[in-house]
Each structure stands twice: as structure tokens, then as C-alpha cells.
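Every protein chain except one is present and positioned as in the full complex.
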Amino acid sequence: MTNEALEFRSDNCGRAAPEILEALINCNSGNALGYGGDSLTTELHTRMSALFEQSVRVFPIPTGTGANALALAATTTPFSAVYCSPESHINTSECNAAGFFGSGLKVTALSGQFGKLDPSSLQQAIATAGKGQAHKSQPAAINIVQATDLGAVYTCAEVTQLGAVAKNNGLVLHMDGARFANAVAHLGCSPAELTWKAGVDILSFGVTKNGGLLTDAIVVFNDEIANNIGFHLRRAGTIWSKMRFASAQILAYVKDDLWLRLARQSNGAATILANAIAKIEGARIIAPVEANEVFLSMRAAALDQLAERGVLFYRRGPELARLVCRWDTTEQELQQLILLIQQAAEHAKS
Amino acid sequence: MTNEALEFRSDNCGRAAPEILEALINCNSGNALGYGGDSLTTELHTRMSALFEQSVRVFPIPTGTGANALALAATTTPFSAVYCSPESHINTSECNAAGFFGSGLKVTALSGQFGKLDPSSLQQAIATAGKGQAHKSQPAAINIVQATDLGAVYTCAEVTQLGAVAKNNGLVLHMDGARFANAVAHLGCSPAELTWKAGVDILSFGVTKNGGLLTDAIVVFNDEIANNIGFHLRRAGTIWSKMRFASAQILAYVKDDLWLRLARQSNGAATILANAIAKIEGARIIAPVEANEVFLSMRAAALDQLAERGVLFYRRGPELARLVCRWDTTEQELQQLILLIQQAAEHAKS
Amino acid sequence: MTNEALEFRSDNCGRAAPEILEALINCNSGNALGYGGDSLTTELHTRMSALFEQSVRVFPIPTGTGANALALAATTTPFSAVYCSPESHINTSECNAAGFFGSGLKVTALSGQFGKLDPSSLQQAIATAGKGQAHKSQPAAINIVQATDLGAVYTCAEVTQLGAVAKNNGLVLHMDGARFANAVAHLGCSPAELTWKAGVDILSFGVTKNGGLLTDAIVVFNDEIANNIGFHLRRAGTIWSKMRFASAQILAYVKDDLWLRLARQSNGAATILANAIAKIEGARIIAPVEANEVFLSMRAAALDQLAERGVLFYRRGPELARLVCRWDTTEQELQQLILLIQQAAEHAKS
Partner (left out) sequence: MTNEALEFRSDNCGRAAPEILEALINCNSGNALGYGGDSLTTELHTRMSALFEQSVRVFPIPTGTGANALALAATTTPFSAVYCSPESHINTSECNAAGFFGSGLKVTALSGQFGKLDPSSLQQAIATAGKGQAHKSQPAAINIVQATDLGAVYTCAEVTQLGAVAKNNGLVLHMDGARFANAVAHLGCSPAELTWKAGVDILSFGVTKNGGLLTDAIVVFNDEIANNIGFHLRRAGTIWSKMRFASAQILAYVKDDLWLRLARQSNGAATILANAIAKIEGARIIAPVEANEVFLSMRAAALDQLAERGVLFYRRGPELARLVCRWDTTEQELQQLILLIQQAAEHAKS
């Protein structure tokens, strides 16, 4: 609603895609049994199973935090350790949700490059964790973020390597796909190739950041895991009674590749931005721009000026800014931002 | 979407009110900071404070179960007892959510009439609970459902009596207002009179069952309680990033008394139904019809026939049916149902 | 320590059996690996397996509350319901421990006679609980107290009936055996007959109330259940590093039938007391005296006088006293008490 400021804080500042709002209008006729007993929720399973090329179970859930925490709780014990990147959302930004849903499970961060887990560090950590020793948190699950919290995208081969570590050690592989669409759009692979074919057991399927309103989803590739999830969701107060209005959003989201079109728009905006920055002296991109996030390093004074001139962004350090493009970021916004970055770089030089 | 069946299972089978959907369309312009940093959420606080005639804090939350469990968790300790009616939603239908959010708190049911708590039984239970004894769950909160799970409505005086018990014993009074609108519409009192003026500290403010889509809210009348709720909500994964789409629903819901108009429709339908049933031999209403629920007692054979002829309802016993009217229950549906009840009564006589 | 007062509050007010203290002295030589890696703990498994006539797993644990809560947590999910008697220790006296260990599981009380569960009420409750419905706490375990909290003892046949209900419905049967020795001594049956042969899966094996000091134990009859218990115990901080001093207590407790001899003493004292009371006009035993507890009903004035004259006991109502005999209650104490009861009855008559 702000018009003058340039919004680059998060993709969740953006609008809902009109197609998704329209789906809400369209599904508002007649009665429908609550809690997922409606026909749209049934259709959702069929549609998502087609999309993922195998029979999957889909659970709409209000937020990505809920999806992550519940996916981990449903696949671990209270004495478990979950491995993740230090930058991962579950480790930095979910206010102990994993520990809450998981009855005290432990989140264990392992350093890697650009928010990725490294298969050999992971294997090493699991091997020395003390499996079977009662004193030790027991290795149970691996959490990877796709695209990562530093804007990079795991290739299918990289996920497959981590999937192999998971399987060899009896762990579950969970993918936090808050920006799953951005990753698929970037790689040009199929959703199946990036998930269950690579060893992913359970996926937080992001919708909100990429044009949705009020729902994300958990997608489960393993029936044994799925059977108890309904109880976990219910006791967490995350099953809507008027579920049709959530299912309708997700159906519209995947219809006619809308999700990939929207993701290509935000990815494309980030690429334009990154390419422009690459040419600016005094500005530097410090992480791969493979999705819709740009990590920009500039002198503190330059970032200060950017902020003063109305660019909205989060600072990740005195000389580090995160800039996020939305599906609805305009060409004009990009050009204004690039100009302001040039001026800020110029200013900080002097 | 079913057309032929007569839907009386729940008010959550109904549609969203068009005014609320329209509000979603209207708020979808421009950017808005996430997690409640948007201007509509700010407006929501102002609007609700006006409605409740004091400064209140409002927290949109996806479901009533989440609202109830979180309200109790935020006002108790893990060694607490929460008193409620045996029929209360937290006791019968929320899959241990109160124990989950409340880190193991105990739900203690006390019998009363028509789903109401009785002030003297409550006082007695608190007095003999062993306050201060480490072996005993410590009395901490009272949960009342308004309208009750048996279709009755507490008067302001009744709530005031329970509020006094709460205050005298240092307990918190929580009102599960999944059907708060129905209660206010029935009583014709102000929202303030039925809540904080009567001693209610925290309210689950129902929206979904009465024309909303995907949000309810917690309303807090006590700043001390409110301060920590954000953390509780966040770790429970219940704060939407695109909060404007939740706040917009609630704003539309209370605008121009929409919420009361919708509640009067469902209440009115229930009254028509109850009055008609009263004239049918072999059919009996066994609980007050003060909101939108009708508890109908008939011979098992009569209820069997009702179900066979396409009436959708939940059976609460072999000879007991719950019939719920929606804001969009039509006159025609009511007349069809009444006819079918007459026929079923006739049939069961023979 | 108190010499003049007559102590009938609880069997936990009594001394430790000298044989058990002696065992502590005897095991205090040389080194021993911590956390159960010592030879006495190994011997404990052998000895208890002999006692129970099958290979059992034994886990010493500081308290009966810990034993109960952990036994239930290890055999249920967080969305479970555990059935018990309203008078059961887990329901009345453990400060939400079951909910804490069980991550919010629900304790559901079902009325029965003298603290016993009734097989048909239980079957009915399970059948109508809504198994498989996400709204509902899922039936998972049954807790029976042996001897009961009202001084009665389940026969082997009664346990077998409940075991059948458990097995037919896929539930676990947990026996809270805080006074297991008293029950076995009363029945004259074998420990095996009263437990796994009757369908019990897991037992809280009481030691403290019957001559122990600082340990009770969990005994598991089912390997699948046992495998995870070590982790549950460890995260609950209940595995002693110097475990030999716990194992030594339990070994001494079951050696040469010490446990049964001690239980016969307290049971015998209760019988003497009950027989004497039966002859006193104005005094009435209101529950079976099958273990070491006597529930005495007298006029309030009589109970008041008893208390004034130095009898220590807990009042369970204005006209109801619980009197508990210890393994070391003396003949003299009993005669004094009986005399005081006679006088009190006399007094209250006038």
C-alpha cells in the first residue's frame, strides 16, 4: 500500500495472484463438508499426485513454519536431532517451533556453503553422534531449504547425495520448500526429480511467498509418515474447518503452471538486478543468485543512503543487504533500485 | 456443492459471506509488510477496540482450536488445571490441543446444565483442588463456551457470576466464542457487557462458522496477558506472513454489523425449526435453542429415516440428533427438513 | 523421629528395611561403570526375569510418578487418551506428570468400584471414542492401579478381562504397582500370573512404599516397548550415574521374598485394624481392606477427636479417613489406634 517506497524486504510483502483470488470466489457456492471432507480437497490430492508423478498426500497448512515444524515432529522422536544449515529458517526464524512441535527435539546446525548442507560434513556428524547412546540426541532427520536462505539452489544431484546420506543412516530427508517454485523454475527439472526421486521424504510446499494468500502445504511421499499427520495437524489447531478455501488456493496455484510462471517472474527480476549490480563499482553480490534473492555487499554508508532514500530491505550485517524480488516486482521498481544503488556506491566512494 | 442433500451437519459447511470475499479482493493492491506489520492489521486493533469499548489486543489465528489452546497456554503454567464443561470443544474435539500448547496442562471437566459451568460447582472444585500442594494440578483458568456446545447461551449475569469466581480465586476466565456472534445476537447486549465487563480476560472470537473463510481471532482484554502472545503464536506457526488477508476478513466481518446480521439469520433459522418441531408429536427438543443449534430427540427409527432421505446431521446418541443452521440456510431447506421430520415421526409411530 | 504421634498417613512415612540398607553398604566396594553399565544392574535383569518367569527389561527409576508417566509416554503418542480410574494416582496426585512426559496426552477417567476399572465401561468408552477421527484423543493405553487407590486388589481374572479389552482394541495395559507387593501377597498368586500372563504390558514396580529408600522400577514385558525407554529415561534426567546403588536396593528387595514378607506385615496390620473397627459401633469400613489401606467412615466429630489426640491420617471427606499401615507398623501402634477409635466413636455418639 506504500507507493513511494521501494519494497525489497520480502516476497511475502507482495500481492496474491489474481488467479488465486478468483478461485476463492469460484469455490464459494453451495455447502461443503468441513475439515477436508470437501470435493476440492479430494481433487487436490489427485492434482498434486499428477504433478509429482506418484501418489502423494497433501495437507494444506496455514504457514511455512507450521509445515516445517510439523513435518519434523511427524518424522522424529522427542529425543531426536535434526540436522540443518545454520542459516536455515527453522534454526533462525521460527521461535523454537521445531522444539515445540517435536516435544523438545534438538536442532543441530552444520556449516556449509551458501546455506547448503554438505554431504560429507553431514555424514561425519551422523557417524559421530553416538547413535544408540542414551546420553545423545539421536540423528533422525535432515532439513534442507530449497532455495536456500542465501539465495542458492541445490541441484538434483546435490539433493540426491543428501538423500543417499539420509537413507544410508536411516534418517528422514525434509525439504523446506518455502521457495520450491523458485528452485524448480531455476533448474527446469520436474518436481518429482527434485523431491522423491532424489530421496526427499516430506516437503514443505510453499505457496504464500509466490502469490498465495493464507496457505502453504505439506506434501508427503511416504504413506507411513502420512498416516499420523492428521492427528498432528489437528492437535496443533492447523486444520481449517472451511478447508475448501485453502485447497482452492493450491489448486489454482498449480493450474496451468501458474506457480512456475510466478516464480520465473521473481527469479527473472533478481537476475536483472544481479546483472546490473555486477557492473557497479563498489557493489558486490556475495552469494549465487539462483532464485529471487540478492545478497548485496556495499559499504555501510552506501547501504545507509539506500535506506534513507526509501529502499526497504533487511540488513544482514553492517555491509550486507538482502534484497528480495516478488512475483509482482515491476521493471520500473528494478530500474529505480539499480539507479539508487549506483548513486549510493558513488556516494560511498567519496 | 451437494445440491440435493439437506446440510445440517455444521455451520462450517456454509459459504463465506460475499462481503468478506470482496474485502480480500479490495486489499490486494500494493505491498504490505508481513506478519502483521501492515496497515489493515493496525486498523483492526482500532476497529475492535471501538467494538469492545476498551483498548483490546487482537490476534488473527487460523482456527478456533488454535485460538482456544493458545489462549489457555498463554495464561497458565504447565502444572495448571483448566476447568470446563464436559461437552466443551476443548474437552471433546480438539485432539489434545490444550495439553499440547499448554505443555501438559490438565483439562478438568465439571458437569453443568446444557454445556454451562455452574458457579457453585466451580467454586467447590477450586476450593478442594489442593492449591499450593505440589501433587495437585493447580487451578489456573476457566473455559466457557458461548454459545455452549448444547446450543444454550450464558446470560451476562451468568458470565458475571463465573467472572467473580475467577477473580476471587486468581484464575483467568477464557471464553470460547466460536459462536460468540450468535450469543450476542441472541442476548442483544453489547460485546463489552458479555466479555470484559463480566470478567472475561481473553476471548476466542469466532469468525469462520459465521461467514468467514480461514481466520478466527484471539481478543485480549488484559495487556499483561497480551505481551507474550506474539511469541506463543509464532512458535505455534500461526502467524501468517500475508496477515493483511486475515485482518481484512475480520474487518469486513464486523463492519456495519455484518457479523450480527449473519448470526441473526442462523439463529432465526434455528428458531423456526425449533418452533415447528415443538408441534410434531414424537419429536422433542432437549436443550434450549438460543443460538443456531437444535438438539432433536426422536426414536432411532425416525432418525434413521431422516438420514436415509438425505438429511445430513450428526448423531449424538441413538435417539439424539444435532441440527445446525448456517447463516445461509434457506427457508426452503428449513421447510423440507420440517416435512421430513414430520414424516419420520409418523413413520416411527407405526 | 516423631515418637508420640501415631503415624497412619502413608506407607512412605516408614523406614527402609535393614536388608536394603545393608545391600547399599555391601555394594560400595571397587569401581563400577556408570548409568547401568555395572554388574549389579546386569544381575538385576537376570533376577527379575527369574521372578517374572520370562525375560523382562527392568529400569530403576527414582519415583513411582516417574515410572507411571514414563511408562505411559513410552507406549503412546501425543494425541493419545489414557483410560484410568478417577481415583488413580496419575489422575489425582501427579501434578500433570502424564501430560508432561506424554507431550500433552490426555488422561481420561472412567468410574468404577473401589478404584477399579470396569471392563464393560472401558470397552464402551473405547468403542465410542472416535478412533481414527482427527478431532478425538486416540485410545492408546489403560492404567490400572494394583492395589487400587481405595485399598482393593484386582484378582488375576479381573486383570485378565481388562487385558483382553486392551488387546482386542490395540491398547497397551499399564499397571501402576506402587503397592504391587501388597497385591501379590494378598492374592497369593505369582507375579507372572498377575502381569504378563493376564495381559499387562508394562508395570510400575513399587519398592519405596514397602521398605525401599529412593528407587522404584519399570518392568517391561514387551521388547518393542523397552527399546526406546532408555532414551525417555535419559532425557527425563532419571538415569542415575551410580546406578549400582539403585539396583542393589531392588535386588535386596526381591531376595528371599523380602518384598512379600514386608507386604504381609502391612497387609496384616490393616486386617487387624479392619477387624477391630468392624466391632466398633459408629465406625464403618467403606472399601475392601485387601492391601494395607483402611478407609474409615465416622462422624466428623469423631475424626476431629482422633486428629486432636495425635493420630496422623489424611481426611478424604468430612466423614472419611484413610489409614495406611506400614511394613513397620507395630502391634502397639495398632492397639493404641483402635482404642482411640473406640473412644472417638463413643464421644461422637453423645
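Per-chain numbering from 1; labels A, B and C assigned in written order.
To be clear about the criterion, a residue touches a chain if its C-beta (ideal position, glycine included) is under 8 Å from a C-beta of that chain, and two chains touch if they have at least 3 such contacts.
The model shown is predicted, which means the values in this text are computed figures rather than measured ones.
Contact with the chain that does not appear here is found for just one residue of A:Gly36, A:Gly102, A:Gly151 or A:Pro288, A:Gly102.
Considering C:Ala16, C:Val58, C:Ala81 or C:Ala109, the position touching the chain not shown turns out to be C:Ala16 (whole complex). The chain not shown here is touched by just one of A:Asp11, A:Glu94, A:Asp149 or A:Asp216, and that residue is A:Glu94. Interface residues of subunit A facing the missing partner chain: 78-80, 92-107, 134-138. The chain not displayed touches subunit C at residues 1-3, 7, 9-10, 12-16, 18, 21, 24-25, 28-35, 38-39, 61-70, 94-97, 100-101, 208-209, 212-215, 231, 234-242, 245-246, 326. What subunit B contributes to its contact with the hidden chain is residues 35, 77-79, 103-104, 134-135, 138, 228, 230-235, 239.
By definition in this document, only the chains that are shown with their structure count from here on.
Per-chain CA centroids place subunit A at a distance of 34 Å from subunit B.
Centres computed as Cα averages put subunit A at a distance of 51 Å from subunit C.
Looking at subunit B, one finds that residues 94-97, 100-101 touch two or more other chains.
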